[in-house]
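A single protein chain has been omitted from the complex, and every remaining protein chain is retained in its original position.
In this document, chain identifiers A and B correspond to the written order of the chains, with residue numbering beginning at 1 in each.
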Amino acid sequence: MTDKTEQIRIVLAKLGLDGHDRGIKVVARMLRDAGMEVIYLGLRQTTDSIVAAVEQEDADVVGLSMHNAGHLTLAPAMVEALRQGDIDVPLIVGGIVPDADVEALEQAGVAAILGPGASAEEVVATVRSVVSEA
Amino acid sequence: MTSVRNLPVDALVELALTDDRRAVGRLLTLVERNGPEATECAMMLHAHGTGSHVIGITGAPGAGKSTLVGEMVQQMVDGGSHPAVLAVDPSSPLTGGAILGDRVRMAGVTEAFIRSVATRGHAGGLALAIPGAVRVFDAVGYNPVVIETVGVGQVEVDVTAAADTTVVVVTPGMGDAVQANKAGLLEVADIFVVNKADRPGASDARRDLELMLDLSHMTGQEDASYRPPILMTNSLEGEGHSAVIDAIETHRRHLVDTGQLAKRRRRRIEFEIESRLSTVFEQRMIELKTDQRWVDIVDTTTAGTIAPPAASQQVANLLLH
Partner (left out) sequence: MSDANDDPQQRWQAAYDASKLRDVPFETMSGVPVDAVYGDGPYPGEYPFTRGIHASMYRSRLWTMRMFAGFGTAEDTNGRFKELLGAGGTGLSTAFDMPTLMGRDSDSPWSLGEVGRAGVAIDTLSDMEDLFADIDLAGVSTSMTINGPAATALAMYLSVAEKNGVARSQLGGTIQNDILKEYQAQKEYIYPPRPSMRIVTDMVRFTTAEMPRWNPVSISGYHIREAGATAAEELAFTLANGFAYVEAALAAGEDVDTFGKRLSFFFNSHSDFFEEIGKFRAARRIWARWMKERYGATDERAMLCRFHTQTAGVSLTAQQPEINIARVAIQALAGALGGTQSLHTDSYDEALALPSDKAARIALRTQQIVAHETGVVNVADPLGGAPFIEWMTDEMERQAEDVFAKLDDMGNGSILEGVYAGIENGYFVGEIADSAYRFEREVNAGRRIIVGVNGFTDGDDGEANLLRIDQATEDYQRKRLDTVKRERNQVAVDESLASLTAAATDTNTNLMPPIIEAVRTYATLEEVAMAMEQVFGTYVEKAIV
């Protein structure tokens, strides 16, 4: 009965108005095919709706996809919302994040950043390592 | 950092009973894993039952169940209820992973507790996990508790059927009603919903259901005083949902008035005990198959020394001890 107990549950969402959902949908399938349970929230989420989902779904990790150059504002806001909610769950940001912004995001508390062109192996390995380190 | 995720079950239960959503979420995970913590949780929470009404909603994939549930749950919230939803979706048989998207379809419902559950391949697990999760919600005081499943597998049907009120959703034009009949959903339905009723064929679907109900009444149902209503809804336009909520309430009162509610709950407990037993036996069977005694029994049966019925009896004795 222990074979399924380590199954990773990840919440995937688009925060704010950004409607580019090609990447997040591809990633959802990659993670499903890697055996994870993906709780897909879709477009136009708020930090509150994501926090609520993480609590109710007891997710192991949150993944945000960002394509509108809003990551320097929105990702720290998400980290802060999780902190305020007393939720100790790591945040991964994927999408269009220039190298120059990686350090700022890491300092803001983002656990990992997946830039453009990350392969399926990188995506899956990053989620696994972030969860196991949490 | 404080995290509920590492707390022991008793501390989680204590927190959960104050409606701490993180703790409730964590208990649901433990229950779903069916490990020793799940047992512990059931032992601690069983006495805390508040008598929540359990509603099962099932139907073919694409019937619009989630949207319907989302709309209904929002109306329940607006009406002052404190509902919880268990949205069950299939895991991929190949990888064990799943994409659980019901929250998207229930977007905008912020007050209810929504939990997405993957079937995780093993049917027995679901048959235990669902009653376990309902027990958590019931103890914390969520009422009603809505279980939404795809009505395809037998376990999904059983789980949904174990509700106090079972709603079967069909759509027009795809022979849904006939399929529902084949899947055994007709017998368990307390309420029928023809969703997407603006589509062509809605009245045909209704007529099919009426006919099948007439037939089943002739062959004699257990409760002749109740005939399942057939309601028409349109999830996209948000039409007909209050009627479904009203019908659920009418059915609940009928259950209370006729004493059926107690019977159903007894049956649900029975179902859970049976599920637990079969899980226990399945597990022991798996262990036994790695045992030399199993090999010996199979060998002696193959050699013709004993007959299969006798061999089975020997195995049964081993399983029981």
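By our rule, a contact is a pair of C-beta atoms (placed from the backbone, for glycine too) under 8 Å apart; a residue touches a chain by one contact, two chains touch by 3 or more.
Fair warning: this is a prediction, and the values are worked out from it, not measured in the lab.
The chain not shown here makes contact, within the complete complex, with A, B.
Among B:P36, B:G62, B:G79 or B:G141, the one in contact with the hidden chain is B:G62.
Those residues of chain A that touch the chain absent from the view are 16-22, 25-26, 28-30, 40, 42-44, 68-70, 72-74, 77, 96, 98-100, 115-117, 119-121. Panel shows chain B; residues 62, 66-67, 99, 101, 104-105, 107-108, 200, 236 of it touch the chain omitted from the view.
Note that only the chains that are shown with their structure count from here on.
One finds 30 Å separating the Cα centroids of chain A and chain B.
Note for the complex: chain A touches chain B at residues 1-2, 4-5, 7, 9, 28-29, 31-42, 48-49, 52-53, 55-58, 85-88. Touching chain A in their complex are the following residues of chain B: 1-3, 5, 21-22, 24-26, 28-29, 33-35, 91-92, 94-101, 103-104, 107, 110, 113-116, 118, 120-122, 125, 283.
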